[in-house]
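Before I ask anything, let me first share the structure, which is written out below as C-alpha cells.
A single protein chain has been omitted from the complex, and every remaining protein chain is retained in its original position.
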Amino acid sequence: MAIAGVAILAKKEEIQNVYQRLEQIPEITTYGIHQEQYIVAVVETSPQQDLEKFLKKIQDNDPGILGIFPAYANFEDEVLGESLDELV
Amino acid sequence: MGVTRREFIKTTAAAAAAASIGTTLLPGGVKPLFAENDMEWHKSVCRFCGVGCGVLIGVKNGKVAAIRGDKFNTINKGHLCVKGFYLHKIIYAKTRLTHPMIKKNGKFEKVSWDEALNFVAKKFNEIRKAHGPDALAFYGSGQAETEETYMANKLFKGCIGTNNMEGNPRLCMASAVGGYLTSFGLDEPAGTYEDIEQAEMFMLIGTNTAEAHPIVFERIVRHKMKNPNVKILIIDPRKTPTDQVADLHLFPKPGWDLAILHAMARIIIKEGYADEQFIKDNVVFKDNKKNLTYEQYKQFLEKFTPEYASKVSGVPVEDIVKAARMFGQAKTAMSMWTMGINQRTRGVWANNLITNLHLLTGKIGKPGCDSFSLTGQPNACGGVREGGGLCHLLPAHRVVKNPKHREEVAKVWGVPVSNIQPKPGKHTVAMFEALNKGEIKGIYIMCTNPAQSLPNASKYWKGLKEQFVVVAESFFPTATTKFADVVLPAAFWAEKEGVYGCTERRSQYMPKVLEPMGEARWDAFILRDLGIRMGFKKEFEKYKTAEDIWNEYISLTKGRDLDLSGATYRRLKKERGLRWPVPSEDHPGTYKRYVKGDPIFDELSEEKKKGRWIYFYGKPEGKAVVWARPDKGPEEPTDEEFPFALSTGRVLEHWHTLTMTGTVPELNRAVPKAYVEINPEDAKALGIANKDQVIVETRRGQLKIEARVINRPKKGTLFIPWHWEEWMANILTIDAFDPGSKEPEYKVCAARIRKA
Partner (left out) sequence: MNGKLGKGLLVILFGVLLIFAWHLQANDGKAQGEKHPDVDFSISCTECHQEVTPEIVAQWKSTKHGMMNFGCYMCHGDGQVEFKAKPDTDNCLNCHTGEPVDASKGGNLQCFSCHKNHNLKFHQ
C-alpha cells in the first residue's frame, strides 16, 4: 500500500463542501484547510489500488477540486512486506 | 505514548504536503516546486533581434542554467519569443570556437593567442606597407556591441587609416537610414514602442512582424484584442502569420509598391484627410532635383490614380482606396516596416513615401503616431548607425566627409586628423567586389557570416578564398570560417559586458556573468591587442575595461542629436535602458523627438520655433521633406524566361545563418529545413506537389529544395527562408543595390522553378 501526503487545491467558495466530501472517503485523512484554498490530506491506498489513478478519480469526481499535488509518498510495505502497525 | 510506523509516516506525509504550500504542520518539509534553488538572476538583453527584449540570466554553480523574460523591462514585460526562450542553451553549443587557429597547409591548427595576433598584425602591416591602408578592410555586425564596433572603427579609420570599414547593417538598415536622413535630416525614429498602445491604426508594410519582430507583434495583438476598433493594414506580397490580425491586406507584385504609396497620398489629399495646417507649418516638398510647391507636388501625384497604381502593382483599385481611407480616417497611425522596404534598389525612396503619408496627415510627433522602422539586429542602431560603423560614418552620427567631424573624433581618439580619410570607403558590395579583384588584400570579419549572407553569395567566395581573411567568431565552423586564414575565438553573449541599442533609440546594458569559454576573448580586447601589436600602443593601451570604451564613446555623443552622455554604466546597470537623447545623468531619456520633452527641442529658442509644437531640427527651418520620388520597379523584373518573383526572409524560430539557433534541438525541430513556398495555383500549373523536390533557378545560380505548396505567396511569387547553409538562398539573390543607401535588393529577383 502507499501513503501519500497531498495538497488539494479547491475553489475558494467550494472549499468547505470539498472538505466534507473528502472526509467521507475512507482512504483519506484530512489535516485542515490552509490559505483558504488548500486542504492538506494523507491518502492511504491498498496494494491493489494505483495511487495516481486514485487521485485522478477523486479529482475528476469533485468539480470543486482544481488540483491534487502530491508532496510525499511512501510505499515501504509494498516493498518490504512488513506490517506498519508495529510500534516504533 | 506509542506511535505506529503508519502514523509516523502519515504525519510525515501531511507535513510534507503542508510544507509544499508554504504552511507548517510540523517542523521540516520539502521544497516547493517553484523554489529558485540558489539561482542568481542577472538583468540583460536578448542576443537576437532588434526588438531588444529584457531578459534575466539565471546562474547556478557558475553556469547559466536558465533564462527568463524581464518583467520590469517595459519593452517585453517579461515575455519572450521562442528564440529568446532558448538563448541560454546556445552558450554551451558544441560548435563554440574555443582556441585561436591558423590555417597551415589547408588545415586549421590550434595556436596560442600570441602567435595568432602576431601573425595577423604582421600580415596586416605588410599589406598596409606594400599596398596602402585601403588594401585592408573590416566587416562587422549589427550584433556586435557598441564598444566592439567602436574599437574597430578607431583601429581601421583612425589608426590604419582606411574607411573600408563596413558591417552587415548595410544589408539591412541602410535604406532606413537614408530614408530618415532625407525626410527628417536625422537618423532613427521620432517615436518609440510606447506609441503602439496609443495607435488607432497600423500600416505594416514589407514586414512579417509576427516572425521577425515577435514581441512587437505581441504588443500589437494585445492592443488590438483590448481595442477591437484598432485597424491593421498590411502591404506585403506574401501572406504571413502577421495576417492573423489584419483588417486589410494589399498584395503588390514584389518591388512594385511605390505607386500604391503615392496613390494613397493622392487620395488622402483629395478626400480631405490631409492636415493642411501641419503641412503649411512643418513640411517642404522636393523631387529628386529641386524644391516643389505643394501645388506642384499635387500635380506630380495626379499620375498616381488608384487605377494606375492598381495596374502597376496588381492590387485591386478598391483596396488601394480603402487603405488610403483607413490611414486618413484614423486619428493616430503608426507605420512599421523592415526588410521588404529596405532591401530594395529603391529602398530609400520607399522609406520616404511611407513617411510622406505621416507628414501629409500630421500623424507624427503625437502619441500613437510615427513612421517607425523596425531594426533587424539587436545593435544595428546602437553600434553601427549611432556608433558610425559604416564606410562613410564616424561615431555619433558623424560623417567622414565633414572636416569638423573628423577633427572632433581624431581628438578623442588621440590620432592625427590626417589619419581619417575624407572620402568614404567601400560599401559592403563594393568591398567584397574589391576583395574579388584583389584591390583589398586583407579583411577582418567580426561576428557575422558574409559567405552565406551576402547577396549573390557564391560570386564573392573567390575573394574570400584568395585574400587574407581573419574571422573573429564564437562559433565554428561557419560558411565564412571555411575561407579564413585565421580564426579567433570570441566571447559570446553573457561572457562579456557591453551595450546594445535597439529599435526605439534605447541603449541597454548587458553584464558579464560567465568567464568566456575556453580561450575565447572579448572582441573589443582582441581588436585592442591587435592594434597594439600593429604599432598603435599609445592609442590602445589605455582601454582597460568596457566602461573605459563606453565612456569615451558617450563623450563623443555630447551635444549631438543622439546625446548619450547621461547614459553612464552606473545608470544603465540599474535601469532598463535609456532612450536618447539623455543629455545628463538626471535626465530620464526621451519618449518623442522633435516635440516638447525632447531636450533638444526644449532648448531651441522661441524665435526659432515661432510657436510651433514640432520642429524637425535636422532640416533647415525645422521642416521635414515630402518627397516626390518616381515610381520604379525592381532591378530584375520577371520576364518570360524567369517568370517568378523570388523573395527571401526569416522564420520565427531561426536567426540569420543558424550558427546560434541551429544548435538548439527544439528550434531545429520546429523548422528543420529550408523549403520554397509556392502558390497552389502556380504549383498545379507546373505539376508540382507539396514536398516535391524542385529546382529554383535565377540568373545567378540554382538550388534543389523541397516545395511547400501553400496559400502564402501571391501567385507568381516564390519565397525561401534564407537561414540554411545547405539550402543557401543567397546563391540565388541579386546583388544590385540602392544607389543611395547601397543596400542590396535581396527581396526581389526573377526566378523560375521546375520539378527536380
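Order of writing sets the labels: A and B. Residues in every chain begin at 1.
Going forward, a contact is a pair of C-beta atoms (placed from the backbone, for glycine too) under 8 Å apart; a residue touches a chain by one contact, two chains touch by 3 or more.
Fair warning: this is a prediction, and the values are worked out from it, not measured in the lab.
J.: Of the residues listed, B:R68, B:K298, B:K401 or B:K462, which one is in contact with the missing chain?
T.: Missing-chain contact among the listed residues: B:R68.
J.: Of B:A144, B:A210 or B:L527, which sits in contact with the chain we cannot see?
T.: Checking each option in B:A144, B:A210 or B:L527, the one touching the absent chain turns out to be B:A210.
J.: Where the complex has a chain not shown, which of B:A116, B:L454 or B:L652 is the residue touching it?
T.: B:L652
J.: Quick one: say which of B:G78, B:P424, B:P637 or B:G716 touches the chain that got left out.
T.: Of the listed residues, the one touching the omitted chain is B:G78.
J.: Just the residue numbers, please: which parts of chain B touch the chain that's not shown?
T.: These residues of chain B touch the chain that is not shown: 5, 19-22, 32-36, 56, 66-71, 77-82, 85, 210-211, 214, 217-218, 221, 241, 244, 652-653, 665-673.
J.: Spell out, residue by residue, where the missing chain touches chain A.
T.: Missing-chain contacts on chain A: residues 7, 9, 11, 38, 51-52, 66-67, 69-76, 79-80, 82, 88.
Please note the rule applied: only the chains that are shown with their structure count from here on.
J.: Based only on mean CA positions, could you tell me how far chain A sits from chain B in angstrom?
T.: Centre-to-centre distance between chain A and chain B: 55 Å.
J.: For a test of understanding, state which residues of chain A touch chain B in their complex under the given definition.
T.: Within the complex, chain A contacts chain B at residues 3-7, 29, 31-32, 34-35, 38, 40-42, 44, 69-74, 76, 84-88.
J.: Please name which positions on chain B make contact with chain A in the complex.
T.: Against chain A, chain B makes touches at 2-6, 8-10, 12-23, 25, 30.
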